[in-house]
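A protein chain is absent from this complex, but the other protein chains hold their places.
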Amino acid sequence: MTVNPRACIYFGLMALALMAVGFLQSWSLALTILNLCLISSIMALGLNMQWGYAGLFNVGVMGFAALGGVAAVLVSQPPVAEAWSAGGTDLGLTVLALAAAIAIIVLVRRAMGKGPLRTFVTFVLAIAGYGFVRIFFDPASEAIESVDPSKTGYLGGLGLPIILAWPIGGLIAAGAAWMVGKIALGLRADYLAIATLGISEIVLAMLKHEDWLSRGVKNVTGLSRPVPYEIELQTTDWFLGLTESLGAAPIEASSVFVKICYALLFVAVLGILMWLAEKALHSPWGRMMRAIRDNETSAEAMGKDVTRRHLQIFILGAAVVGLAGAMLVTLDGQFTPGTYNPLRYTFLIWVMVIVGGSGNNWGSVLGGFLIWFVWVEAEPAGLWLMDLATSGLGESSTLRAHLLESAPHMRLFVMGLILLLVLRFSPRGLLPAKTRHQ
Amino acid sequence: MDDILNAIVLLTNFVIVPALAYGAQLALGALGVTIIFGILRFANFAHGDLMAFATMVVILVTWVLQDAGIGIAPLPTALIALPVGILAAIAISLFTDRCVYRFYRQKKSAPVIFVIASIGVMFMMNGIVRVIIGPDDQSFGDGARFLIQVTQFREWTGLKEGLAIKMSQALTLGVAVIAVAALFWFMQRTRAGKAMRAYSDNEDLALLSGVNPDRVVFYAWVIAATLATIAGTLYGLDKSFKPFTYFQLLLPIFAAAIVGGIGQPLGAIVGGFIVAFSEVTITYAYRKFLLYLLPAEWVPDGLVQFLSTDYKFAISFVILVVVLLVRPTGVFRGKVI
Amino acid sequence: MSFLIAENMVGGYGGSDILKGCTIAVEKGEIVVIVGPNGAGKSTAMKAVFGMLDLREGSVRLGEDDITTLSPQERVRRGMGFVPQNNNVFSTMTVMENLEMGAYLREDDWSETLDQVFTLFPILKEKRQQDAGELSGGQRQQVAVARALMTRPQVLMLDEPTAGVSPIVMDELFDRIIEIRNTGIAILMVEQNAAQALAIADRGYVLVTGENRFSDSGQALLENDEVRRSFLGG
Amino acid sequence: MIRVENVHKHFGGLRAVDGATLEIAKGSITGLIGPNGAGKTTLFNVIAGMFAPSEGRVLLDGDDITGLKPHELFHRGLLRTFQIAHEFGSLTVIENLMTVPANQSGERLLDVWLKPGQIRAQERAIREKAEEVVAFLGLEAVAGELAGNLSGGQKKLLELGRTMMVDAKIVFLDEVGAGVNRTLLRTIGDAILRLNQERGYTFCMIEHDMDFIGRLCDPVIVMAEGKVLMQGTVDEVKSDERVIEAYLGRGVQNTRKVMA
Partner (left out) sequence: QDDVKIGVILGFTGPIESLTPDMAASAELAMTEVTESGLLLGGATVTPVRGDSTCVDAAAATAAAERLITSDNVVAIVGADCSGVTTAIAESVAIPNGVVMVSPSATSPALTTITDNGYFFRTAPSDARQGEILADVAMERGIETVAITYTNNDYGKGLADSFAAAYQAIGGTVAATAAHEDGKADYSAEVAALAASGADTLAVFGYLDQGGKGMIQTSLDTGAFSSFILGDGMIGQSLIDNIGDGLVGTVGTVPGSDSEGAASFDVYARESGIEGDGPYRAESYDAAALIMLAMQAAGSADRAAIQAQIMNVANAPGEPIGPGELARGLQILADGGEIDYVGATNVELTDVGEAAGSYKELEVVGDSFTTIQVR
């Protein structure tokens, strides 16, 4: 692989921008931004696999990110013993009932020949099965949710180290992607888009309303961390010794230290993913994926199993997004279903991929960095711009007051402006996918 | 007999009228999206914010008119302000096209680039609207609010159940029907309409037939902006104006456009009603309805609700997905990006 | 001085030049055929003449006017018609609507032209309510030519009009082209069915790697051994 | 080798293929001709698994292959080209060809990550093969060009080239000749003959150029209005009144037609 000078320049500029934040604002802020840039990059990488490699128009990024996020709760929170004893039996029965219902449906379907009758019977059985499962499920969820609802009211998790939630979050998202893919991948471009959008809304509705599982909108806060707590560091001897020898203030140093720990973890994950992704993209596999994206009919005629390949890449991409979702929840220290909205978790990620240059892994990483950076820094920048623009109006002008008041909304404006500018001057993204033109 | 009438009125009041009105609102929005999609071939994410922008202008003008005491009671004053809003929406649409989209058109960029550009426009318009009128709720409706009111209806008919029809609901429905008919006629029958369809089908070949692309693009934006203004204003009259809600409206609008078959005006209308009716009928609790029709002991204790309203959006999307699986390009064979 | 003349065209698609100074001219009431190997730049030259490609050098003149910088739709207005090689029908519009689009700029009554077109391609009359995208390959080709005929041009440019059409239709098409020529229209055509095409051509060009290799009367080219061997498969 | 039994394919009310029955013998080069819209391409699509037939079945070496997916048929050695070229537009010509061979271990992700050596060796072999094909088709000049930028005829050649990348049993060619320079078409014809004789490929080709058909094909099947009109040698077909009426026309006698 050759080094792309353009990439070096952009990444260099990005590093400079983060350093500028470090010097002008604070290092702690720079690291906060960096950490989220890293997570955004991973999410963008996942989406890029689906769109950039295979042309799958997935507008359900949010759903997969949320599924990854819920893994953090399910893995790391301590189990709630009372809830298990209150609803555990019924929940077990629910699982059995569900298994039985599915088994019956499968058996009946096997026994019957293809045709409208089979579809109809399946439909009826599915509805009956739904009713049957709810006989056990309703009391279970009710019992669980009534266990001290303001503090728990859910089953809790496995009480394992939260870092395990990352791969598990990826797996959960992959499982969901498998199901979604089985249903929806037959649809074409924009229809797949609306289907995935819808499915992500469904996932979110479930996370918001199935309180027994995730506490729903009551949120789970105070998740455990894979890195030390600042407060503890501030009273730990070796750390105090360290700060003293460096001549740094312990409070600031502790928050910088924690963020560096996170950053190292994230960089490791991103590094591994990038290695795998780059290898894959520049292999015959990547070539096949591009061929499929270009022309499905023809790829099919050339012996490529398009459906399976689409499913494969859809699952892989979703797993990466799920992984990033779990990482994000870990960093936030809380799982709040209300957070997830398409603007932030789907469109913004799309912007990252496109601005970075779809089809190019490095582009996605760059896009993740740049767009997150702008998203955060647009707020003060908007204020500053507004201040500048209205400085001629005089201190007491009501117009100026009104405009300054609305300055936060300039964030959106600035974001849009930057997006349009990048797109204008580099329509295929900052780092366009290499098309080996001679 | 009374029971049956009561049951019908109940269903009409809580299911049919609201779903019709909501469906018509979605349909008007979806028409605008579908026009841009059909002709310029991209999903315009800025449409919701275009609606917000246009409505904002209408509101500002309405306020001025209201202050001056000009009105057309019982119809809302906003209707007089509508033309100004339409002009403003057209102006800003053409302006963005000029500054943003035209460039990509000339470069023949991929549709997704347009989509992303429209997200950029969406962000910017989002900001502008909030800076000018603020993020708050604004009410600007006046004139008669109801065509039929619940209490009036009960008095007239002597039934236990009431029926309400709002002026804004009736207006929306009427306008939606007229708009789609006019659009259909325009696209299928007029020269300009045919030119637009030709352009959307095969741009190069349209040039070779002498179609002036600038003209087509101009018409497309004029129509889309007009529809956006009408949709936004009627929606604002019925509910209230708030920029954030207009942005949120985008999702069901897109769903409606796509389920109907994107690029198809008639599809947008049908899609709007499918989304609206699925939301309302599936989450409606039929207990009271059944109580009128069945002996009390036959009616189950629960609310007789297929699904909780919590899953309202989920269910409308499930229906969408099912429709798409059965008819992969929407009800009226839509286009593919 | 020819009616349509594109002189010394140099240009391409951004990368290296495809056209390297080729010249093409056609007179009113004349059929000119361009032949050449695949990738020689024949289609590119046609696009350049029609203004769908920016030329770095050279000029295009129609009658007395220099039209080098005019847009394609402006050239249509001036009486030029073109059938491209690919993507030459409106696939989501019906056959009838395709033909109507051909007559888009015409103010006069075009029902007579329509009748002529239908006699030429009877299958199209049968399928006039079907979407052009659902037609067979050869039927599409017929729609494409018919659409261009509907414009009633002064110069008609055809890029491989007979690719994929059956022999009987091809013969009729050539007959028809001769008739059109006889009404005083200039016809410029790229063909791979070169033997048949040159047979009806008044003049022919052999284009190789973006340059004119031979230009002569159709008959002379057909009789030229080198041309036959290298380009006409004979 | 291939047997098509009473195949129907209807689009709405339109009977594109309307009860076609035919057989393609092993080792033959069978021509398929017929007026525009006769249903030739549709029949190809049914055989190659793009469409399920409305009725009827297709047998390959005695196995029922009706309803199999195109990629499954590919693995059974059934290849096809498209009338309207279906290149991979953002891949180069060489890459287009290199994509074709089946069972490349480089197309399995785990191998990509774990067995780079094996893949490199395979790639080298495939690339050599692809370069051979490129040279044969005279596409050297554009080997590194994106296939989407090729000229119409070049795309056609690429379409043919793809079938040469693997060892096929039977190849369906849908108008490879349309838009291809006649001199080159002769060379292509030679190649088809060579593949047929040396490697035992069976071909079935749709073509409108009767000279080309005449040089290569025996037998020739004529379709019209979705049905098989007749089957015979080229000369039989050429002299059949019905075929002349519906397809060939009398243009052969036309005064314009100076060339023999």
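Note that the chains take the letters A, B, C and D in the order they are written out, and that residue 1 is the start of every chain.
Simple rule for what comes next: a residue touches a chain if its C-beta (ideal position, glycine included) is under 8 Å from a C-beta of that chain, and two chains touch if they have at least 3 such contacts.
Source: prediction; values computed, not measured.
Asks: Could you tell me which displayed chains border the chain that was left out of the figure?
Replies: A, B
Asks: Given that one chain is not shown, which residue among A:331, A:351, A:403 or A:417 touches it?
Replies: Reading the full complex, the residue touching the unseen chain is A:331.
Asks: So one chain is hidden, and I want to know which residue out of A:217, A:272, A:399 or A:421 touches that hidden chain in the complete assembly.
Replies: Residue touching the absent chain, from the options given: A:217.
Asks: Looking at the full complex, which residue from B:27, B:164 or B:319 touches the chain that isn't shown here?
Replies: Per the contact definition at the top, the residue touching the missing chain is B:164.
Asks: Looking at the full complex, which residue from A:85, A:119, A:297 or A:341 touches the chain that isn't shown here?
Replies: That would be A:341, which touches the missing chain.
Asks: If you put the missing chain back, which residues of subunit B would it touch?
Replies: 13-15, 18-19, 22, 25-26, 130, 134-137, 139, 146, 150-151, 162, 164, 166, 235, 239-240, 242, 244-245, 248-249, 252, 276, 279-280, 283-289, 303, 305, 308-310, 312-313
Asks: Pick out the residues on subunit A that sit against the missing chain.
Replies: So the residues of subunit A touching the unseen chain are 24-29, 32-33, 36, 149-151, 208-209, 216-219, 221-222, 229-231, 251-252, 254-255, 258, 328, 331-334, 336, 338-339, 341, 344, 375-376, 379-380, 383, 405, 408-409, 411-412.
The definition used in the following text is that only the chains that are shown with their structure count from here on.
Asks: Out of curiosity, which chains are bumping into both subunit C and subunit D?
Replies: Shared contacts of subunit C and subunit D: no chain.
Asks: How many angstrom lie between the CA centroids of subunit B and subunit D, rounded to a whole number?
Replies: Chain centroid spacing, subunit B to subunit D, equals 49 Å.
Asks: Between subunit A and subunit B, what is the separation of their C-alpha centroids in Å?
Replies: Their C-alpha centroids are separated by 31 Å.
Asks: Taking the mean of the CA coordinates per chain, how far is subunit A from subunit D in Å?
Replies: 46
Asks: By residue number and range, which residues of subunit B touch two or more other chains?
Replies: Residues of subunit B touching two or more partner chains: there are none.
Asks: So which stretches of subunit A touch two or more other chains?
Replies: Only 437 qualify.
Asks: Chain contact graph: line, ring, star, complete or other?
Replies: ring
Asks: Which of the chains are touching one another, listed as pairs?
Replies: In this structure, the chains touch in these pairs: A-B, A-D, B-C, C-D.
Asks: In their complex, what parts of subunit C are in touch with subunit D?
Replies: By the definition above, subunit C touches subunit D via 13, 36-44, 85-86, 123, 134-139, 141-142, 160, 163-172, 174, 178, 192-196, 199-200, 219, 222, 229-234.
Asks: If we count contacts the way the header does, which residues on subunit C are in touch with subunit B in the complex?
Replies: 50, 52, 71-73, 76-77, 81-82, 84, 87-93, 97, 100-102, 104-105, 147, 151
Asks: Considering the complex alone, what residue numbers of subunit A touch subunit B?
Replies: Answer in residue numbers: 51, 57, 183-184, 186-191, 193-195, 197-199, 201-202, 205-206, 208-209, 342-343, 347, 350-351, 354-355, 358, 403, 406, 409-417, 419-420, 423-424, 427-428.
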